[in-house]
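Missing here is one protein chain; the remaining ones are kept as they sit in the complex.
Up next is chain A:
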Amino acid sequence: MKTGKELKPGTVIRLENDPWLVQKAEFTKSGRNSAIMKTKLKNLLTGYKTEIVYSADDKLDDVILDRKEATLSFISGDTYTFMDTTDYTMYELNAEDIEAVLPFVEEGMTDVCEAIFFEERLVSVELPTTIVRQVDYTEGSARGDTSGKVMKPAKLKNGTELSVADFIEIGDMIEIDTREGGSYKGRAKN
């Protein structure tokens, strides 16, 4: 059993006997102290997609899934091929299946991901909580701030934009927390 608040991309829930993959989950505090989770779901049997809003405390049947370690092998158009690190089996996913982590998926990445299987079929991939990426472009430091509190926009190699500390420069390696949409964590240690 999972609550609405616990839903995240890669979770599979059972609705009226059908398994539904959570492709995207956006948590928002609405009013007073209540909260909602807006989800984008895909029916794993029919491929039908829908959006559903859950209250944070709604209770949902989750499906126990198999998980294996996998790495990105290559990208071809909208198809992302991952390789099982133990038996080298190749699995394909399309961009929509990994929408939530897509901003941090890039060619050549070496992160060991968690591949999520439903009835032996790869349905989604989760990135490690912390990943390292190179800053492809950012403006120079405006204020010479070294505290890390002043932020500025930056772009990764795959075009993803995020806020980074003011002292980060082009070519720097940064740590990103991939939870809740992904956010800058700090400069990567050498």
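Just so we're on the same page, contacts are C-beta pairs under 8 Å (C-beta built on N, C-alpha and C of every residue); 3 or more make two chains touch, one makes a residue touch a chain; residues count from 1.
One rule holds for everything that comes next: contacts and distances are computed from a predicted model.
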Out of "Sarcosine oxidase subunit beta", "proton-translocating NAD(P)(+) transhydrogenase", "Protein-arginine rhamnosyltransferase" or "ABC transporter ATP-binding protein", what name does the UniProt record list for the absent chain?
"Protein-arginine rhamnosyltransferase"
Touching residue (missing chain; options A:29, A:49 or A:121)
A:29
Name every residue on chain A in touch with the hidden partner chain.
15-16, 26, 28-34, 36, 38, 50-55, 58, 60
